[in-house]
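The other protein chains are all here in position, but one chain of the complex has been omitted.
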Amino acid sequence: MNNLKKKLLITDVTLRDGNHAISHQISQKQIAIYCEAANSAGVAIVEVGHGNGLGASSLQVGESAVTDKVMLTTARKYLEKSKLGIHVIPGFSTIERDLKPAIDYGVDVFRIASHCTEADITERHIRFCKTQGKTVFGVLMMSHMANKVILADEARKMQDYGAEAIILMDSSGNYLPKDVEEKVSFLKKHLRVSIGFHAHNNLGMGIANSIAAIQAGASLLDGSAKGFGAGAGNAQLEVLVSVLERLGYHTNIDLYKMLDASDIAESALIKSLPVISTTSIVSGLSGVFSGYLKPVKRIAEEYNIDPRDLFFALGEQKVVAGQEDIIIKVAKKLSNS
Amino acid sequence: MIENQNKFITNDCARSFSGAHKQLQSLKGKTLLVTGGSGFMGSWICELVHYMNHEKKMDIKLFLMARNQARFEQNLPHIANSKNIKFIYSDVTGSIVIPKSVNYIVHAAANPDSRFHASQPFQSMKTVALGTGSILEAATRLSNLENILHVSSSAVYSDKFESKEKFSEDLLNIYRDNKLSNYFSQANIYSETLCAAARSELRLPIVTMRPFTFCGPYQSIDSPWAINNFINDAINKRPIRIHHDGEVVRSYMYGSDLAVWLLVILLHAKNGQIYNVGSSDGYMLKDVAKKVANCFSEIPRIMLNTALVDNNNHSVLIPDVSKAEKELSLRIFTDIDTSVEKSVEWYKKQFKYAE
Partner (left out) sequence: MSQNKYQVAILGSGNIGTDLLIKVQRSNELECVAFVGRNLNSQGMSTALKLGVTISDQSINYFLDHSDCIDLVFDATSAKDHKIHAPIFKRLGIKCIDLTPAKIGPMCVPSVNSLDCLKEININMISCGGQASIPIAAAIASIHKDIEYIEVVSSIASKSAGPATRLNLDEYIQTTEDGLKHFSKAKKTKAILILNPAIPCINMTTTILCKVKNPNISALKKEVAKISSKVQSYVPGYELILGPLLENERIIIMFKVRGLGDYLPKYAGNLDIINCAAIAMSEEYAKVNER
């Protein structure tokens, strides 16, 4: 198979992962502006919603500025060529309360996610979306926390439930390219469905890891405009598209319009461009979920401790995504000692 | 018309029965036990036996052993009241008592939905191993046992559907990758081996069948077979979506044919033999989709390559059934068009579909 002609599917997570960067405060207007730009650029899938996905707006992980309904119906209006996607974590979202309305709002792609060792909680959600005739992908979050055999086993469950592709997420930006190569090639060997990769840039490896994934056989990639996402951000989408073009891969994305979209994102949406801050480096090294950056900084300040210590302590606890309540507990312990 | 049996199911049974009526005579006056009785396979065996008793006066007694009595009574109410067909609640992994009069056993309890296997591989494998063991041990205490049919699975051939050729019974274990266990496949290989061991040590008469893909009433519409997905789309008045280019080849055998093949193998196969069961006539899924679409007055559109990702692997999952054809004079009695029409008609009724 001639790699140079290989088609890749790009998912733009600016309006979902980016929500982590501003405590889930993306507004209706910002969604409209960016969706219009991404749609003209020809991005295949635009993912929209609270950072932790459908139904996740809560005191635990942060309340979103606007409801899921507003976010999704607005995005739906401005996406014609591009498909509208959402991130869904069972345990946060339910079929009755969240998925059914999402179908009514016109969502095309349902990415059902679990922690990388808990794939069987996605069974009902995946099956439901399949019987509704929707495109479903499975997502394994914090995938650095499991070895390739466990990951393949979990991914296979999602495949058996009906997922059409499995996305490996490097939620804490912990991977180096060889880690990605090892895991993606193993999954590619053992699964029938396509593999995707979602990078975070905590150790400056967002683009390199994404390319390693493609070269190991992945055919889906996530990225965000200017890298706007949790922690140190994601693979910077317009850079990724440029590199992929140079390597001869087809993404169907118009480069100039993508570059425009990223500038539009910067002016309309992004308060501060993602950087690899000291705390981001630490969260990447300690393997802690990138979405914890803001609450860790806030709570570290409240309890007068070094946020880097807090990250390492959380890493030792092996916290998974969604456990923001533990941050306060660990902070208190550190401040007392 | 047979008491309460769906007229068209009676027709199905009649059609399939007539193709093998001579061979099926051996079941006259006999007692049959089926484990895993409330699924697709068990339901069709019930219907066929009911037909043979009512239309052909064959006085066959049937015991269905399963855990889900409510589902059985719901799906087959006409049979639940029959005096020749009885449900025995039993968990095959527990201690089992088989009625002493049983002459034939069909052990189908070891093959639940592959998604159950996906989420609960441990429970699944335990059921397969312990359940098969329990049935075999209980069978040794029967005075009038003539044969046991062990229902295995096409999964024993490959865990990845990579074949480009039809699977024949000798082609075992060719596509295996030892790094990642395929629980469903291994569980079935284990149970086939266990049966062979039981034959050797306990002198039990056992034959094995490996079922491929089927269609027809009593399948759940969200079961993973593509044909059910097509019907589901059409019944929901959506375009029929095929994720790939539609050139994947599959074959489908209709439920009443399955029941007939199964019983003929049970009655006439020689000890220790293994048979593939299914249709060897492959069809491209895009053609199957067309057949499904044509069953609706408002013909739904068929969309190809609806998967956003390229999962094209053009795999083939077709059995080579020349062994069953030659040795047992079996063939397909219900052609693909009838199979599709009948399946669609069933689901339309189930879902109260209005044209």
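The chains carry the letters A and B, assigned in the order they are written, with residues numbered from 1 in each.
Basically, a contact is a pair of C-beta atoms (placed from the backbone, for glycine too) under 8 Å apart; a residue touches a chain by one contact, two chains touch by 3 or more.
All figures in this text were calculated on a predicted structure; none of them were measured in a lab.
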Hidden-chain contact residue, picked from the options B:Ser95, B:Ser143 or B:Ser297: B:Ser95
Among B:Ser18, B:Gln74, B:Ser101 or B:Gln123, residue touching the chain not depicted: B:Gln123
Residue ranges of subunit B at the interface with the undisplayed chain: 67, 70, 89, 91, 93-95, 119-120, 123, 130
Footprint left on subunit A by the chain that the document does not show: 58-60, 90-92, 94-97, 115, 117-118, 120-121, 123-124, 145, 298-299, 302, 317-320, 322-323, 325-326, 328-329, 332
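Following the convention adopted for this analysis, only the chains that are shown with their structure count from here on.
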Intercentroid distance (Cα basis), subunit B paired with subunit A, Å: 41
Subunit A contact footprint on subunit B (complex, rising order): 114-115, 117-119, 160-161, 177, 179-180, 221-222, 224, 229, 232-233, 236, 238, 241, 243, 306-311, 313
For the subunit A and subunit B complex, residues of the former touching the latter: 7, 9, 44-45, 83, 109, 120, 123, 127, 130-131, 133, 135, 149, 152-153, 156-157, 160-162, 164-165, 186, 189-190, 192-194, 219-220
